[in-house]
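With one protein chain removed, the remaining protein chains of the complex are shown where they sit.
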Amino acid sequence: MSDFLVNWLINIPSFAAPFAIAALGLIITERAGVLNLAAEGLMLAGALAGVGLMINGAPPMVALGGAAMAGMAMGLVFAIMTAGLRINHVISGLALVFFAEALTSYIASAERWTNKAIQGLEPVFLGQDVIVYATPVLCLLTVWMLNRTRFGLTLRAVGENPGAADAAGIDVTATRFAAILIGAALIGLAGGYLTVAVSRIWVDSVIGGRGWIAIALVIFARWHPWRALFGAVLFGCIEALIPRIAAAGVDVPRYFLQMTPYLATLAVMIWAAARGKDRWSQPAALGHHHIREERG
Amino acid sequence: MTNALRLNSVSKSFGGFKALDAVDFSVAAGEVHALLGENGAGKSTLMNIACGLYAPDDGQIEMGGQPVTIAGARDAAAKGIGMVHQHFKLVPAFTVLENILLFNPGRPAEQVAQQALTLAQKIGFDIDLGTPAGALGISEQQRLEILKVLVAGARIVILDEPTAVLSEEDGQALMQLVRGLADTGSAVILVTHKLHEALYHSDRITVMRQGRKIAEARPGDMDPARLTELIVGEHIVEEPEPSPHVGGTRIRLDKVRMRGDRGRKGLVDVSFEVKDGEIYGIAGVSGNGQTELAEILMGLGRPDAGTIEIAGHGDVTHAGPAHRRRNGLACIPVDRYRHGLAGGITVADNYAINGALAGRYGNWLWFNRRRARSEARDAIRTFDVQGVRNLGQKAALLSGGNAQKLVIAREFEGQPDVVLAHSPSRGLDVRAGAAVHDRLRAARDRGAAVILISEDLDEVMLLSDRIGVLAGGRLSAEFKAPANRPEIGAAMVSHE
Partner (left out) sequence: MTQTILPPGAANPAPRNRLRLVPILEPRQSVPDRLRLTIYVASLLLATLISVALLAGAGVPPGDLAKEIATTVFSSPRALGSVLALTAPLVVAGLATAIAFRANFWNIGLEGQMILGAVLSSYVAIHDIGPEFARLPLMAAAAALGGMIWIACPGWLKLKLGVNEVITTLLLNYVAFNLLLHLLYGPWKDPVSSFPYTEQYEAFEKLPLLGWMTLTWALPLAGILALALWWVYSFSRLGFLIDLMRSNATMARAVGVPVLGLSVASILASGAVGGLTGFAISSGIEGRMTQDFFVGYLFSGVLIAFLGRNHPLGVIVVAFFMAVLMQLGQSLQVFFGVPSALVQLVQAVFIICVAASEFFLTYRMNWRSAA
């Protein structure tokens, strides 16, 4: 039994870290008023870049940096669509996910990166790797950036009331571009971590809906970084438990076990909605475009 | 006297529409300059040029006698021009200090806070910098807006329709604040459409109409009638007309009670009745239960206690909107683009809604578009809805006055017994407002019971046969026309 517990506990951080990092990226984007349904696609971009760089001999940290860059590049497309061309945020997000799914799958098969095992990121201390230790630091940095810096103030103003921000001389479009790019880098990093440190292999479905779960996590966390970290650990517990249960020989049908993260996400969304009918914590301008009224 | 700000022969067009045609305007330090005009006269465009949001197509801007270019809102602030917008530019989720900081980039927070407190004291504004802006009352939010531009170093303060959302009392207090600003050497531009503000609280008046400057005068040389004529361009005077015939009770509210949403007051034991052939006006400062009362009358909200009866239909307390409308209720809602029309569908379809719901154009599986269109065409003519190039045009393209006329055309076509009109002339120019008032009187003269909820006391007094005053969610007093204005004003601020 204690074996089971140790095995479970030691695995939680590496399952929780990608959720947490992706959630931080989503929080930064959404606090600027951009509804980000593109997370799954951004994670795919990062995940593939990580694998590709590893296969071509890059060290893990370089691969992770590349993953963040790939997320950012994909994020640029998303930024052009939402903040630039002011396409409906839902359509933009979905289109980007579809685009990223297709592009990553295409590149992976054209480059023959699929199903190729890679070395992976090694633990540094207590069986955990660098990114796990970096996650709370990133969370701290995000909180500090949002609440203590001029850029954070600007970003939140744009997400709460773009009209007011505009009147204060803030460039709403530029701020949203910046927020999307920073957020996309983090989400890409989360995707890269999933392949470089966790799965250590690329298959087309490697993200498996974790981007969507991260979005739900942000709603659950009411756009607050520390609560998102807590939620990520919670989901890490669930995810880490699944292979343990199977390994421990408990007789639960395998595919029902695999449903649990999704069902848990649904439960969490229902819980968040049922208790918080007042949406005071949702950025007030989430999903809204800003156009300065020009009339005579 | 040197002008603090001077706009020389400024012109501005928007896609072929000439919003400003060679307008001269100036304001001096220590002066309150009132800018009057109807919606669309060009006041806002002129002021947006003054605060750097638009660049003029032609003409020059001078400050202190020197030509300048104002490159955006930041530059305007740096040059000492501060604009207080009609729709507040505050972030409700931010604290007072954060709102001020947002407007004052690149300065340390402590210094800004220190200055804000000093200036707040100077304008008599007792404020805690840590309060979220959303938790402030309307008049406090406005003071925060003024404080924001003062901290940014504004010596020229532009106030766009500052009293539009304030109670009479708060409006008076604001006018004193404005005078205080001018006395400390600021130049104040007061954009307004309220005559008495211009006449009693300014040093100079400029009147604009259709993008041109019509007149500039001293308040002492002006009177309300002359000013109205300058603003409107013709002689429109509405006089109260008593009802020709008042019948029996049509609708009765008995001890209606409703909890308010998000800290609003809701309704507390509201009882009144309205008779056939009568306009019952509901006066009060905005936010004292008007929204809740309108929702309850429309059938959108359910009262927590009390009853509503409509003669001939019995108790309708728990009936939904569809049921009430079948029973002869018509509504002119406060926000016509949100509650009155669907902007994305055509003018004809907007008109056809009532007929479709009543089953006039066929059953669930059939919609007689041809008939709907021809009826819409007739109604548009009857109710003088202008600006409809074709019936397939989207309703969002109608101007405020014509959108309201379309709503009225649809609502009045079934000869309703009960009419609810919530601020029916808000945002309309004088002529369009008068046309709406005529329709309401005509409905009353035909025998309908009309409930007029309006935050514009002049409108209530002009139209109503009886007046109820809503204060703090209670019906604090009732008056018969002709009523005494100060008495109503007193009732509006009772029951805090």
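As written, the chains take the letters A and B, and residue 1 is the first residue of each chain.
Operating definition for what follows: a contact is a pair of C-beta atoms (placed from the backbone, for glycine too) under 8 Å apart; a residue touches a chain by one contact, two chains touch by 3 or more.
Bear in mind the structure is a predicted one, so any value in this text is a computation, not a measurement.
Touch with the chain omitted from the figure is made, among B:P56, B:G266, B:G433 or B:G473, by B:P56. Although one chain is not drawn, the whole complex shows that of B:P67, B:G130, B:P224 or B:P240 it is B:P67 that touches it. In the complete assembly, the contact with the undisplayed chain comes from A:S92, out of A:S92, A:T142 or A:S199. Mapped onto chain A, the footprint of the missing chain covers residues 37, 77, 81, 85-88, 90-95, 98-99, 101-103, 105-106, 109-110, 204, 208-209, 212-213, 215-216, 219, 253-256, 258-259, 262-263, 265-266, 269-270, 273-274, 277, 291-292, 294.
Residues 8-9, 14-15, 21-22, 52, 54-56, 58-60, 67-72, 75, 298-300, 320-326, 331, 333, 338-345, 349, 352-354, 356-357, 359, 361-367, 369, 393-394, 397 are the ones on chain B that touch the missing chain.
What we mean here is this: only the chains that are shown with their structure count from here on.
Taking each chain's centre as the average of its CA atoms, chain A and chain B sit 44 Å apart.
Touching chain A in their complex are the following residues of chain B: 12, 14, 17-20, 40, 42, 45, 53-54, 72-75, 77, 83, 85, 87-94, 98-99, 101-103, 105-106, 211, 262.
By the touch rule above, chain A contacts chain B in their complex via residues 150, 153-154, 156-157, 160-161, 163-170, 278, 280, 284, 292, 294-296.
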